[in-house]
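The other protein chains are all here in position, but one chain of the complex has been omitted.
Naming follows writing order (A, B, C, D, E, F and G), and every chain is counted from residue 1.
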Amino acid sequence: MSTRTTVCALLLAAAATVSSVLPAAASDTPPAAGASATSPSWMYRDSHVSAPAALKIAQRTLAAAKAAGQRVSVAIVDRNGTVIAQVRGDGAGPLTMESAVRKAATAAHFCTPTSVLAERLATNPGLRDLPGSLFLGGGVPVPGEPTCLAGIGVGGAPSGDQDEAFARAGLSALGK
Amino acid sequence: MSTRTTVCALLLAAAATVSSVLPAAASDTPPAAGASATSPSWMYRDSHVSAPAALKIAQRTLAAAKAAGQRVSVAIVDRNGTVIAQVRGDGAGPLTMESAVRKAATAAHFCTPTSVLAERLATNPGLRDLPGSLFLGGGVPVPGEPTCLAGIGVGGAPSGDQDEAFARAGLSALGK
Amino acid sequence: MSTRTTVCALLLAAAATVSSVLPAAASDTPPAAGASATSPSWMYRDSHVSAPAALKIAQRTLAAAKAAGQRVSVAIVDRNGTVIAQVRGDGAGPLTMESAVRKAATAAHFCTPTSVLAERLATNPGLRDLPGSLFLGGGVPVPGEPTCLAGIGVGGAPSGDQDEAFARAGLSALGK
Amino acid sequence: MSTRTTVCALLLAAAATVSSVLPAAASDTPPAAGASATSPSWMYRDSHVSAPAALKIAQRTLAAAKAAGQRVSVAIVDRNGTVIAQVRGDGAGPLTMESAVRKAATAAHFCTPTSVLAERLATNPGLRDLPGSLFLGGGVPVPGEPTCLAGIGVGGAPSGDQDEAFARAGLSALGK
Amino acid sequence: MSTRTTVCALLLAAAATVSSVLPAAASDTPPAAGASATSPSWMYRDSHVSAPAALKIAQRTLAAAKAAGQRVSVAIVDRNGTVIAQVRGDGAGPLTMESAVRKAATAAHFCTPTSVLAERLATNPGLRDLPGSLFLGGGVPVPGEPTCLAGIGVGGAPSGDQDEAFARAGLSALGK
Amino acid sequence: MSTRTTVCALLLAAAATVSSVLPAAASDTPPAAGASATSPSWMYRDSHVSAPAALKIAQRTLAAAKAAGQRVSVAIVDRNGTVIAQVRGDGAGPLTMESAVRKAATAAHFCTPTSVLAERLATNPGLRDLPGSLFLGGGVPVPGEPTCLAGIGVGGAPSGDQDEAFARAGLSALGK
Amino acid sequence: MSTRTTVCALLLAAAATVSSVLPAAASDTPPAAGASATSPSWMYRDSHVSAPAALKIAQRTLAAAKAAGQRVSVAIVDRNGTVIAQVRGDGAGPLTMESAVRKAATAAHFCTPTSVLAERLATNPGLRDLPGSLFLGGGVPVPGEPTCLAGIGVGGAPSGDQDEAFARAGLSALGK
Partner (left out) sequence: MSTRTTVCALLLAAAATVSSVLPAAASDTPPAAGASATSPSWMYRDSHVSAPAALKIAQRTLAAAKAAGQRVSVAIVDRNGTVIAQVRGDGAGPLTMESAVRKAATAAHFCTPTSVLAERLATNPGLRDLPGSLFLGGGVPVPGEPTCLAGIGVGGAPSGDQDEAFARAGLSALGK
C-alpha cells in the first residue's frame, strides 16, 4: 500500500466520522422536480438539448434564413447558461454572434420568447440591465419539464420578427 | 392575419420543405449513455451536484481547513464547467478563489485528482497550457456515471496535499 | 396591506420559526469605528460576514426559494466588493448568477435594498450606469457600523419582491 | 554567411525595389495572391469555410468521437480568427470548448496540424507563449490557396492523437 | 442647405481635390456573389478592405480631422467583425478608440451610417442594447456586393456630424 | 562586426533608399500645438500629470472626503486614457473604484466636469453609451494646452456634487 | 513515516474532532484569529493598510526609484486581493502596472517576498501557473497578525532586487 493510498484511506475514514453537517439532510431535498427517486439526494438531474440536436437546430435556422435572403448567426444556450452551439452564418454582420447568444440566454432564462419579453420593458424597463440579457426579438425557449431546457437565439435579420421566425424554424428540428 | 403571422407561417412552411440534412436523424442518437429510453432523442440528460449539496461540501471543506489552521477558498464546478458554488474563506489569500475554480474544473475535466494530474506533466508538459486548467494538488473529482459529475477545488494551504485533504473532507459530505 | 408586504411578512415569519442560528447577535458591534485604539495609525480595521455565515445565508436563501417553488442564485458580496460566496441554485436560469452578484454589490454600496434604489432611478436615472450595479429588487444590505458590512443578492424569481424576500430570509440567518 | 543573414539580405533587396506606397497606389497591389484581377486594388478577396460546411464538419467530428466513446467539443476557426462554429459535445469536460477554439486557431495560423507544431516546441519553446495558441494535438488546418482557409480543433479525448483523428474525420466532410 | 450638409460637402470637396488614390475603382465588383462558379460548394468567398487601403483610409481621416482642428481616433472593421486597422490620433481623448471600433462595427453591421441608425432609436430603442454597437454619428459603411464590406468609425470630434465627415473623407481614399 | 550587426546595418541602409512614403511629410506636421520646433516631425509631445502630483491629488481628495465624513475612491486618468493613480478609500463601497476611473476618463475626454456633461444627456442621450464613460458628477478635468491634460474622478459620496467637491479639492493640489 | 504522511495524519485527527457545523454555530467560531471576543460570531474582523498609508508607501517607493534613476510603477494589494492603490510612475514601461499588482498579490498571498518565492519555483515549478501570480522579485508582504495584511509590488527596474529595494523603501513608510 503506497503512502499516498494510506493517506487517502485515512482521510476518508476520518471524514466519515464527522457527523452529518445538516440535520435531516435527506428530507431537505425531497424527490421533487429535478431529482429522480433513485438518485442520491445530493444529485440534481436535468435535461439538455444534445449537441447533435443543436446542430440540427442550427442547420434549419440557417437554411430558413438563407431561403429568406437573410444573413444571420445562431446560438443554442442551455438552461444553465452553457453555450451548446453557436454558428456564424455566411456574411452575417459583426454584431450577430454575441446577440444570438444573449437572445438565447434571455429566452432560456425567462422561458419566454424575447419578442414577448421586449414588450415587458414598457412596464419594467430595469430588466434590460440584467447582465447577459438582450430584449430584442429573435430568441425562443425550448420547452421542457420542470422548466424550459434551453434557448435558441438568432441575430442578423432587419427585424426581430424575422430573427424569431428563423429561430422557430430551428426549433422545429426537435419536432416541436 | 397580421404581417408578422404571415411571415412566420411562410417561413415555417419553407423550413418544413427543407430536406433533412442528415439521413436517419433519429437513429443518429441511440439510447446510449446519457439518454434514457424515454427521453426524446434530442435530449441529453445528466446529473449535477445539487446546490444544497455543494454548500455542504463547502462547509465541510472550510471546517477541515480551519481545524488545521489554514485559510482556504473552495469551489465546486460542474462537468460542463458551471460554477455551482464558490466561497472565499476568512483570511484566505488573493490567489485562492480563482485557483480553487481552476483546480475544480481540471479535476472535473479529467475525472482525476489534480495531484495525480500534476505528475503527468512530467511526460506531457503541454497539458498545463490548457486554458482554464491548474495542475496543482487540491482538486478532486466527484464520481458518477457515465462520467464524473463535478470537481471540488481548494486553494490556500501551504501544500497541495493539504488542499486536497480539505477537498476530500468536503467530498465526504456526499457520503463518498 | 399590499401583496408585497404580505409576501415579505410571511417569509420573514417563516424564517423566524427556523431557530435563530446565532444567539446574542445584536449586542456586539464594538466601539471601534474603523480604527481601534491599539492599532497603528496606518491600519484600517473593518468587519466582514464570515465565510461560514455566508454559507448559512446561502442555505436559508435557497431553502426559502425552494419552499416558494422558485429557482434562484445567491451571492454575498463584502463592503469592499469581494465576493464571499456565490451559489447557483438548481435549475436557476442563465442570467441569475451575475445578477445576484451585482444586486449584492449595489445593496452593499448604498447600504440600501435595491428595491428602494430602483425607485430612485425615477429622479436620478444616471445611477443605472454605475459599472457593476444592478437596480432591480433582490439585493439587501447587511447592517453594521460604521457602515453596512455586505450585501446579499438574489436573482431568478419572477419579481424582484420575491428575490428580496429570499434574500431577507438569508439575512435572518445572522439573527437580524 | 549564415542563413539568417541571407534571409535578411534578400528581404532588404526586395524591399528596396518596392515603389513608394502612395503615389503609385494601383501598382502597389498587383494581381497577387488574394486579389483577383477584376477586383478594385483596395479589395482583398479570400475564402472561408461556409457555415453549413462548418456544421457538417462538426457533425462528423462529434459522430466519430461518439463512435469511439469519447466526449469532445469542436470548433472551426477562420484564417482571420473568426469562429465559424463551436459546439460543446454531450458530456464534454469544462476545458474542452476553449481548447478546441485555440487548437483550431493555432492550426489555421501555421497551416499545420497542432500535433506537428507541438514537436516544434522542443526547438522553439517560446512559441507556446503566443497569445491564443495551444500546442496540443487535435487541431488540423483546412487546406486552400494561397494559404490555408481555416482550422478545425477538437478537445476532450485522453490523447491529442484521438482528438486529431476526430478533427480529420470532420475535415473529410469537405471531401478532403 | 443645413450646416451639416455644408460641412460634409466642403469636406468631400476637399477630399476630392486630393488626387484620387485609386483609378478606376468603381468598375470592378465581379459577378461572384459570395460563391464563384469554380469554388467548392463548402467555400464561402468574400471581399475585404485590404490592409494598405485601410491605412490610406486612416490617413485621410486623420488629415481631415487635423485640418478641422479636431483630435480623433479611427477604426476600420470588416463585415465579419475583424478589426483591420485602428489608430489613435494625436491628442485624442480616452473614449475615442473603442468608440471608433464600435461605430465601425455598427455601420458595417447595418450597412448604414450610424447617424441614420441613431435616428432609428426613436422607434426602436432596444437596438442600443446590441452588444458591441454604438449608435452615435461617426460610422459609415464601405459599400460592396452582396453586402457592404466594412465600416469606418471615427470618434473624438464634438459632434457626430463632424466625426462622420472625417470618416467620409477616409472613405474617399477608396474612390467612393 | 557580428553577423547580427551586419544584418541590421544592411537593413537600415536598404530602408533608407526607399523613397519617402508620403510626399512633403515634414510640412504635413507643422510646428503646431503638440510638436515643438526642435522635435522630429514624427514625434508628438504632450504633457501629463506626474505620478507624484497624482498622489498629492489623491491625498487631498481623500482628506476632503474624510473631513466631510464620506468614504470615496479616487482616480487620475491621463488624456490618452492611462490610469496614473487610483486609490480605494477606507470603507468605500464596491462600486467606487471603477466609477472613479470612468468619471476621470469622461472628464478628460470632454475637458468638462461630468456634472455639466450629465446635463447634456437631456439633449443627447446617446452619449451615455460611449464605452468607458460615466455621466455622473464627480469628474473634473485638469486644464492644459492645447487640450486638457487629465481627469480626476471620485465616487462614493451620496451625491455627485459632493464627489465633485472632493475632486476639486484634489485639483487644488496643483495650485489651480 | 514521510513528512507528507505525517502532515495528513495530523490533519485527519484534527478534522475528526470538528463538531458538526450547524447546531453549535456559536462555539464554531471561537475567539480565534480574526474574530474579536465582542464581535458577533458571524463576523470576521481583519485589518488593512489604510488608503492614506498606501499613498505614503507609494510616495516613498517612487521617490526611492527616482533617486536610483529608475522608472517604476507600484501597487498595494490587500490580503483579500483588493487593490488599495496603484500608481504608474513617470516614464514607466507598459508592463509595469499589471506586474506590480501581481507581485503585490503574490507577496500578500504567501506572506513572503517574491524574490524568495521565485527560488521555490526550482522545486515546485507548477506554482507559476497560479492565476494572478508573478514570481519575480519586487513584491514584499506587509506583516501583521494573524497573517500578513497586504503586499507591495514594484515593477520597472532592470532587476527584481532593485524593484524589491524600492518596495522595502515604501514599506518603511509604515515604520517597519
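Heads up, the rule we're going with is that contacts are C-beta pairs under 8 Å (C-beta built on N, C-alpha and C of every residue); 3 or more make two chains touch, one makes a residue touch a chain.
This one's a predicted model, so the numbers in the text were calculated from it and none came from an experiment.
Seen in the complete assembly, the chain not on display touches D, E, F, G. Residue positions on chain F in contact with the hidden chain: 7-8, 11-12, 15-16, 18, 21-22, 25, 28-29, 35, 39-53, 56, 59-60, 63-64, 67-68, 78, 80-82, 149, 161-162, 164-166, 168-169, 172-175, in rising order. On the side of chain E, the interface with the absent chain consists of residues 48, 50-52, 54-55, 58-59, 62-63, 82-90, 97, using the contact rule stated above.
In the full complex, chain G touches the omitted chain through residues 59, 63, 66, 71, 88, 90-99, 102, 118, 121, 128, 134-136, 155.
We take it that only the chains that are shown with their structure count from here on.
Averaged Cα coordinates give chain C a centre that lies 48 Å from the centre of chain D.
Multi-chain contact residues of chain A (touching two or more other chains) are listed as 7, 11, 14-15, 18, 21-22, 28, 44, 46, 48, 50-52, 59, 63, 78, 80-82, 88, 90, 97.
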